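A single protein chain has been removed from this complex, and every other one stays in its place.
Just so it is clear, A and B label the chains in written order, and each chain counts residues from 1 on its own.
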């Protein structure tokens, strides 16, 4: 890796997209491999990647991927603390899913180093479904330095 | 769009700023058009945009913009679950607003594709005021590929 910015790889790869098919109302899907594949396909070695969910009732987050109980515990806390509530006014009846989406966030920006996602040993990227089952689309923009 | 990074538009446009005048203590303002205008003005066609609120009691998030009840339901959940609390020690009495700001987050990074913000059909960008009324400043950095 160059000691100073080289600009040799400067550029934004075309946006790629992948779909996630969920099977329950609430479900966290590990999409780390999908994201890693999109980074490899971009050809960009050093830079960053912006991940974006096009949805308002599904989010993206990074948490422990080794033990599936972690994702269950985080989504369980959300389920207990953001229940359906008579105070909600949105007529579709899925306001809890909108709250959970803003709490987790619809996008994540990660570092790309040496052609790979820079993640900690236990980290994985999750698509958090809060109003499934549905087919969700995640967009991936890799920008090289 | 090029199949490989072209570098033709490489560059960071100067940071632009826009102001949001809020009229209540808690209020979500749809700023999608302000952001879209800043992206167009940058002249950058493919890349990303970093949005940043300069404040510690106002946040930025993306959620459904079509039905205003969604923003009201999300901010209502925050109001019910982050009330003023005798346990708070910050002397200004607005600790609830600081908590809400970190839960929603002070910044959002979005994808720019073909000169436009890449958002889902129902998504809009909101400035979330938690300690108004005030005049808030949002900074916009567009970086081209």
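Structure notes:
Everything that follows uses one rule, which is that a residue touches a chain if its C-beta (ideal position, glycine included) is under 8 Å from a C-beta of that chain, and two chains touch if they have at least 3 such contacts.
Computed from a prediction, not measured in an experiment: that's the story for all the values here.
Residue A:110 is the one among A:110, A:127 or A:140 that touches the chain missing from this view. Within the complete assembly, B:44 is the residue of B:29, B:44 or B:70 that touches the hidden chain. Across the interface with the omitted chain, chain B contributes residues 7, 9-15, 42-44, 50, 52-56, 81-82, 85, 87-92, 95, 98-99, 101-103, 105-107, 109, 137, 139, 141, 143-144. Think of the hidden chain as still there; on chain A it touches residues 1-10, 46-48, 61-64, 67, 69-70, 72-74, 76-77, 80-81, 103-105, 108-111, 113, 118-123, 143-145.
Criterion: only the chains that are shown with their structure count from here on.
Between the CA-based centres of chain A and chain B the separation comes to 18 Å, rounded to the whole angstrom.
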